[in-house]
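Every protein chain except one is present and positioned as in the full complex.
Each chain carries a letter (A and B) given by its place in the written order, and its residues are counted from 1.
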Amino acid sequence: MFHAKIKSETLKGIVDVVSTLVDEAKFNINADGFDLKAVDPAHVAMIEMKVENGAFEEFSADETELGVDLDKIKEVLRLARSGDIIEMEQDEEKNRLILNVGNITRRMNLVDISGMSDPRVPNLSLPAMVAVTSDELQKGIRAAESVSDHIALTATPEGFEMYSEGDTDSVTLRLPKDLLISLDCEERARSLFPLDYFSNMVRSIPAGSVVSISLGNDYPVKLEFEIADKKGSVRYLLAPRIESD
Amino acid sequence: MFHAKIKSETLKGIVDVVSTLVDEAKFNINADGFDLKAVDPAHVAMIEMKVENGAFEEFSADETELGVDLDKIKEVLRLARSGDIIEMEQDEEKNRLILNVGNITRRMNLVDISGMSDPRVPNLSLPAMVAVTSDELQKGIRAAESVSDHIALTATPEGFEMYSEGDTDSVTLRLPKDLLISLDCEERARSLFPLDYFSNMVRSIPAGSVVSISLGNDYPVKLEFEIADKKGSVRYLLAPRIESD
Partner (left out) sequence: MFHAKIKSETLKGIVDVVSTLVDEAKFNINADGFDLKAVDPAHVAMIEMKVENGAFEEFSADETELGVDLDKIKEVLRLARSGDIIEMEQDEEKNRLILNVGNITRRMNLVDISGMSDPRVPNLSLPAMVAVTSDELQKGIRAAESVSDHIALTATPEGFEMYSEGDTDSVTLRLPKDLLISLDCEERARSLFPLDYFSNMVRSIPAGSVVSISLGNDYPVKLEFEIADKKGSVRYLLAPRIESD
């Protein structure tokens, strides 16, 4: 059983973050809220999300798993205006999810979850941690996109740097310690990442968010931030690209 | 003879409504204004329009018929700013229409009207009638577009409903009596329509208009509304799609 009401903006924030990596996702729902784990089809990136029931205007649920086609939720969100409440209800008999916005009702088949097992989350020890606003990350990404399809992230005891290098040009965004929200780094940590993945992840983060970036040397990066008015948390993991030289 | 001045917004409203169904149209002009009847190339939909001379800032005409390429009028409208007056004059000698906006003059050849006879308007008896704002219709159409290319319109003594059904999903917009401007329906009337036509018609209706919808069972729908600051009226007819089951 699942029946809930949620602000359209809150639902949009949740869907944007998940749909960056997958088109369909399994929401593990219980009385306290829901969580979700998913890996992108190329197995390069992972998302873990937890949202408590306080993120909803109304929430009542037994333990249940819902396989959802995220594009369909986006279609409904496009019908909502800012401030609209979206009502969601599971129709267990027909294996459907029913969404109401104003006087519109959308009934959608749920996705078969038999093949959607939760991925195992790797246990990583990442020595450096930087907290920065999502706006600064977005700036660095826009700069990088014109020169390369990779981006190197570097933390040092002095600050944080995003660097991209193409055949003829290079771009650096340098954030010294005083432009960071926090910095916890004893020695230099640097890894290279595919820019498209990193860019899509960062773009899905709500504007004005604080993002915690955990880094190692040629190791995955972990991005953590809050959504749903601090009633939900997201953790992205992105595999590094090992430099060949 | 035809010479008139008209606000660019008013002319745009007229052209948008006609060009939804046809690229070229024959305007039947006389001293009182003009009327127009046209059928779309696939013979699925029809428009009847009447605009009185009071919709114009200035208007003087003898009885004449003008074949007009509507895209050319749109090109001129794109040069006008809100509040601009467009002057139109027939050049009988050269069989042209001359439009002036500010210090720009556009001369356009008229379209040959020898093959453009006025279509016969069918005499329909449609038992149900619903009046609703164009904004509600637009909402229902946007919701329907993501699940199907058909839309069913249903009037009952309790209200009005727009319903679309695809392979896996369905969408309903339900407008109970109190959300309608008026409802005149003794028994259920329901017909199915091609969504693209219905959508284009509804989108051409000026925002904030009241639309009268006349419905039968597996019968054409009639949409009626006013344009040109109530100095003009439009009647759309759309053929139903007969359901196979």
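General observations
Throughout what follows, a residue touches a chain if its C-beta (ideal position, glycine included) is under 8 Å from a C-beta of that chain, and two chains touch if they have at least 3 such contacts.
All values reported here derive from a predicted model rather than from experimental measurement.
Across B:V39, B:M108, B:M129 or B:L179, the residue that sits in touch with the chain not pictured is B:M108. Considering the full assembly, B:L79 is the residue among B:V22, B:V39 or B:L79 that touches the omitted chain.
Hidden from this view is one chain, which touches subunit B at 72, 75, 78-79, 102-109.
Although one chain is hidden here, its contacts on subunit A can still be listed: residues 139-140, 142-143, 146-147, 168-176, 179.
We take it that only the chains that are shown with their structure count from here on.
Averaged C-alpha coordinates give centres for subunit A and subunit B that are 45 Å from one another.
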